[in-house]
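Every protein chain of the complex appears in place save one, which is left out.
A, B and C are the chain letters, set down in written order, and residue numbers restart from 1 in every chain.
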Amino acid sequence: MMNRDINGEGRKLNRGEEEEEEDEDEESGRGRDAWERAYADERSWESLQEDESGLLRPIDNKALHHAQYRRRLRTATTAGIQKGLIRYLYIVIDLSRAAGEMDYKPSRMVVVARQVEAFIREFFDQNPLSQIGLVTLKDGVAQCLTDLGGSPESHIKALMGKLECSGDSSLQNGLDLVHDLLNQIPSYGHREVLILYSALSTCDPGDIMETIQKCKGAKIRCSIVGLSAELYICKYLCQETGGLYSVALDEPHLKELVLEHAPPPPAIAEFAIANLIKMGFPQRAAEGVISICSCHKEAKFGGGYTCPRCKARVCELPTECRICGLTLVSSPHLARSYHHLFPITPFDDVSPSITNIPQKLPKSCFGCQQSLLNPGNLPGPCVACPKCKQHFCLDCDIYIHESLQNCPGCESFKQSNSVTNMEE
Amino acid sequence: MADKQQQVVVKRARHKSSVKDPGTPGVLKLTKDRFTFMPNDPSSPVKHNVEFRTIKGHKFTKDGTKQALLNLTQDQGGNYIFEFENFPDRNVCKDFVASAIALSGEAGRTVPEKPAVPIQDEQLSAAEMERRIKLLQEDSDLQKLHKQFVIGGILSEAEFWATRKKLLEQNYSRRPKQRVALKNDMWSTKPLADGQSNRVTFNLTPEIILQIFAEKPAVRQAYLNFVPNKMTEKEFWTKYSRAEYLHSTKNVIAAAAEAAEDEELAVFLKQDDMLVNEARKKIRQVDPTLDMEADEGDDYMHLPDHGLPRNDNKDVLDSQYEPYRRSFSQHLNQHAAVVLQGRVIDVELGDTRSVAEALARTKHAELAKDASDVYLDKERLERISRMTEIEDLQAPRDPAVAPLSIKDPRDYFDSQQANAFSTLGDTVSGAKQLKCSVSTREAYCSLKECISEIKFQGLTEPTINSEVAFKVLNGLAQNISSNKYHLGRNPNESVLDSLPKITREELLLHWSSIQELLKHFWSSYPITTKYLLTKATKLKDAMSQIYPKLQEIKESVQSDLRHQVSLLVQPMLQALDAAFAHYDADVQNRLARSGERPNGF
Amino acid sequence: MPQVKIVAKNFMDMVASLPAMKLDKLYQNAFICQAILRSMPPLAKRYVLQLLFIDAPVTGKMLEESVLADGLSKHKVAIDRLVQLRVLTEALDRKKEATYRMNPTFQMNVQKLIVHGGVLPREPMPSTAGFRLPSLEELDAYAVQQWECFLLHLISSSEAEKATTNISSSMMKVFQRGLLSQKDDKEPPRLTEGGFQFLLMDTNAQLWYIIREYIGNSEERGLDSADLVSFLLELSFHATGEAYNINTLSDIQRAIIRDLADLGLVKLQQGRKESWFIPTKLATNLSISLSDTSSRKQGYVVVETNFRMYAYSSSKLHCEILRLFARVEYQLPNLIVGAITKESLYKAFQNGITAEQIISFLQQNAHPRVAERIPTVPENVTDQIRLWESDLNRVECIPAHFFEEFPSREVFEAACDHARECGGFLWENSKKMWLVVKAESFAYMKEFLRGKKQ
């Protein structure tokens, strides 16, 4: 305990008052049985609230969650802005002693790994043309776990293999390493670093300020998600390089924060260099063709693609041709990124004034036909698309903006449809 | 591999002055007219470059004897003994040498042609070499390739490995090149007292020593002064430990007493005055917005303890003991300061003295720097400016974003449309070809008619007549069965296994060699230098040699497998053809351009 | 102990087992066709649909074409089932290939269903009739109550006395055959192993088990099982909560209706002049429970890693059922708290309930909150349950006799040998000169030793 307080390895400041009761949790936690801890840890009681009649009810945090999401939405969707569609992102994972902390269950390290996995999948889903690399910080040095690549599985496998923590973490070493790595990539690529930082200190061999300036110079956008407390140096780093700095309260929050980095960030004016990238659109090998693929040395029936330049065989897209190094994609991959170019406008909450007059309101959600009326035929909360004026339930709202990426209303009306096109 | 035609033989061997001599490892390279020996360790003197003309005979040990030796005797007495890793290697060389000697014997005056491969192995470090050799030994396929191309003289060693950087790094001994900062967790002297005897032991590791030195200049100084001339290292540390022990027992009087009779010990017990004046300097750099009154110079040792509640000896001691007192917080702060400073020395931790000196040096350097530092004030000023404005009031720093203006998203669709139809056999014009003559109104009318019609009559019965249904079902069944045939029983079952082992081996070998060649071939484009040009040509020739081999395979296998094999070979041929085509095209426009620019670069 | 494992034998097997002419008779009724169609395995349904409008015989190859390698077994099952049910009739064409053609009546009926839809067997009561219909909730409540008190009656005849007065004991006997066994009339009947297992099945399964029993002995009550079946199926297509006039039924059917009323499948309602019957959920579910689809109802049990069990239920039945294998500690208004203990499990095992049944019961009835967890029931608990079960089978007791204090070693030796010869030897300790023999061979040993004495 002593040591903790010494180097401030306390707990999140932004959880101030919980501090002591949480503490004693831990004290008694040691004496507890597994089955009891199962509850103590997932803090099941926090999801309960007492209603007027004194009965316990699960909190419906739907509205609350929806509000949060809308906040995110407003910051995220800004039409007519360039996005870094082709990203080269290094995820730097802090595996220092601090990552062994148990305040996240089972441990920070494991939780982070879990989130990173989710993130990687989401990332490639959203940015099929981008690449990710993994770097770990431990024992005061940074190690390159995997170098830039387009296949989620390989990264995840590598990470899961390397999950043990020790020593201190050095932000500087990490940045230096990443800087060197990212310097090699072409100018049109957007260079980014996402650091998942558990430690409360960085012990660096030299002056980190210089390193930060170096990164700024190299147009590397550094973002940090902290797991413990806010650190000045992190804040400074992100500010300088135009990244995001955020500190997670608990696992869900962490997930949220990490996933915020999945959609491509707006391109900084002086960083953005438009360029033409040479790409190949390989043809699907006809059924019945057998060939040995260049990725794993075995003969495959049909399927697969052949590089248009060197006729080498690759198994899946997108990838870089092993032989002639040509970037191979398919048109759907480009299409996946299109919605970043035409972001869908946020819906507005239907103001209570209108809601008071039910007859003006459609009975059910335009998207999913769910009734918009609360039990008791009172109009429930709903949103409306500014363009097509259709009403949607909150769930649809979220689905539409987070996954579907186009408004059923606008899409299903000729004239408004054409309008949207004009606007974009 | 050991056929007479080939020009060069390169083997790893150790040169021995005598049979007993362990010998120096290196690379033995035999060409038609001379043999050269390059030791792995460039520094070593044993380099040889001897023409076969001077060699009059060669002896060698029998296969299976304990050493694979080859002894080349020079006409003027001298002889070169080489030990090879294995007998095959030796025999290859033996045969070669035999032929070479014979050759130089009758046609001694042949013009020596220079070896096809420019020798680039010289600049390689021994370690590098080791790694490569290791790799080759581990991976037989790699070795095959290496034999075929490097030793076959198509690729140079460097070129060959260039594409395998990653491989090299992987099993490269994991010594991070980054410098490690001082450990974050502080070393607190935990005396380990064993129960009965009242002796207390401290154990010091190099790291700890480094820390002590870094944090306690005085100790470092003392060390430099005392050891070894005044006392042995051991004595020194025991004294130090003694001192530490005294501190740990918070008995100040005792400490003072001890210090009184032993002045070396005193050094450790007293306040560290180097730090004190260091602290004075520091005070200037402290962030000006900090309220120093709050905790009078918290991290400066010149004021013993400050603010921190002291639970032990509340009794006021007369000032003479003052210097012997030390509070934990001082220790702590000092540690923090050092860690933050992030001073790193590049000295082997092992020997204490050099560590001490190194630290001392850096210290001096810094002091010097500080003394003559205008930069410091400047930095301080900007620090002030950054501090004074409260961040909430600061304007959002995020830089301007680049605007995006896309004219018409329809383009994106068209990017699909055209080819989509082409694949499906009907043309884009197909879209246009069905014009509807009727006006919107009529169209709607007929539509609604249809609906109402069925509404009143109900569904037609029977929905479809038996024949049609049967035909359709049949058609679908056939369609399915047909592409089932294509797919084979299950798509991911490997064809290779069905082939006889030899054929498979051969195929795979060729495949991998083709891959290798193609890699190099494509990587050498766009051709900018003469070197690349020659390389490309070389590669192309090599590939064109493989081409017929593939054909042979196709013929070689028995008829039942031929179909499969040819299917397998086909893609390889295509790949090669593509390469050739590219090459020719390149050559063409090189010629075209060579008009205006000489040699086409 | 012997493991009687009763499963709600699939209804279709029963139908399939009906003689040909009866089957064809069944297919006259469109509803039965529908019910049977629904109860088929997916692949079979698919084939029916494919061949629906085809009169010409279709080769089995053509159907098999679209089946992947690992689906072939399913394909066979489906075809066999169809043939059993005489929905498809198999024949060999000249190329000796199996060809199939669909049972015309069946085909015709299903086509009708698709094109016109079926007309309900009888009109629901006009809303103008004298009395108000029970709401669906009430109806469900009624059905559940009826059903549960029937089950309760099984568990503890004494408990259920008052409840079960309305079930005619004769019917009760029919329903309970195989579940209860009564040595003689003095002592109350007790559950057979089958009975215990029955209690752990989910409602649909239970329902069908009973119905099967019911149909099974219909013959001896002079009923034609085919009629019975068709009526039951018909019943399942009535709209829940609608009232139908009893007079539209034949006398036999009336009889049946009464029996079913006891089980809560229908509710009898006395109108002013004529009486009505109202099918409940149970009845309309009949055709669902035909198919093997798992029952889609909410569970209520939570099991902790510490073997404690919380059942959110106020039902007496649930409590009783849990008692079968757990120690119920206390009962709150809506919560039953219990613990799974070695003793309670042993009791269950003795009653012939198997560990697997218990576990699957716990899993099927898991409370939604734990249902989404993996595993639903903590591993340590499930494992322990299995272990305890295997414990029972581990030790085997053999009545035996123990000999010691042999006069001399050779006597001892001889005794051992003799024991071995007569196959009664169990164990010996030559150092202490101890010997254990089977009880049955004790006599011989005595013989032998006495002989040795002299």
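Keep in mind that, in the parts below, a residue touches a chain if its C-beta (ideal position, glycine included) is under 8 Å from a C-beta of that chain, and two chains touch if they have at least 3 such contacts.
In this text, contacts and distances are computed from a predicted model.
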* Structure fact -> Complex minus one chain; that chain's UniProt name from "Mannose-1-phosphate guanyltransferase", "General transcription and DNA repair factor IIH subunit TFB4", "Ribosomal RNA-processing protein 41" or "Exosome component 5" is "General transcription and DNA repair factor IIH subunit TFB4"
* Asked: In the intact complex, which of the presented chains make contact with the chain not displayed?
  -> A, B, C
* To do: Based on the whole complex, identify which of A:Glu36, A:Asp147, A:Asp250 or A:Glu316 touches the chain you can't see.
  => A:Glu316
* Structure fact -> Among listed residues B:Ile55, B:Ala469, B:Leu517 or B:Ala542, the absent chain is touched only by B:Ala469
* Asked: So which bits of chain A touch the chain we can't see?
  -> 78, 80-82, 85-86, 125, 128-129, 188-189, 267, 269-284, 286-287, 305, 308-309, 316-317, 326, 330-339, 341-342, 365-370, 395-396, 399-400, 403-408, 411-415, 417-418, 421
* **Contacts of chain C with the absent chain, listed as residue ranges** => 34, 37-38, 42-43, 45-46, 49-50, 52-53, 65-68, 70-71, 74, 110, 113-115, 117, 239, 287-288, 291-294, 296, 368, 371-372
* Structure fact -> Those residues of chain B that touch the unshown chain are 396, 398, 400-424, 426, 430-444, 446-448, 450-455, 458-460, 463-464, 468-469, 471-473, 475-476, 479-480, 483-484
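What we mean here is this: only the chains that are shown with their structure count from here on.
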* **Centroid spacing, where centroids are CA-atom means, of chain A and chain C in whole angstrom** => 50
* Could you give the separation in Å between the centres of chain A and chain B, each centre being the mean of its C-alpha atoms? => 28
* When you check chain A against every other chain, which residues touch at least two of them? -> none
* Structure fact -> Residue numbers in chain B touching two or more further chains are none
* Structure fact -> Listed in rising order, chain C residues that touch chain B in their complex are 50, 52-56, 58, 62, 65-66, 69, 111, 114-116
* Can you list the chain B residues touching chain C in their complex? -> 458-459, 461-467, 469-470, 473-474, 476-477, 480-481, 484, 489-490
* Considering the complex alone, what residue numbers of chain B touch chain A? -> 166, 176, 178-186, 332, 339, 342, 344, 397-406, 408-410, 412, 415-416, 483, 486-488, 491-496, 507-508, 511-512, 515, 518-519, 522-523, 564, 567-568, 570-572, 574-575, 577-579, 582
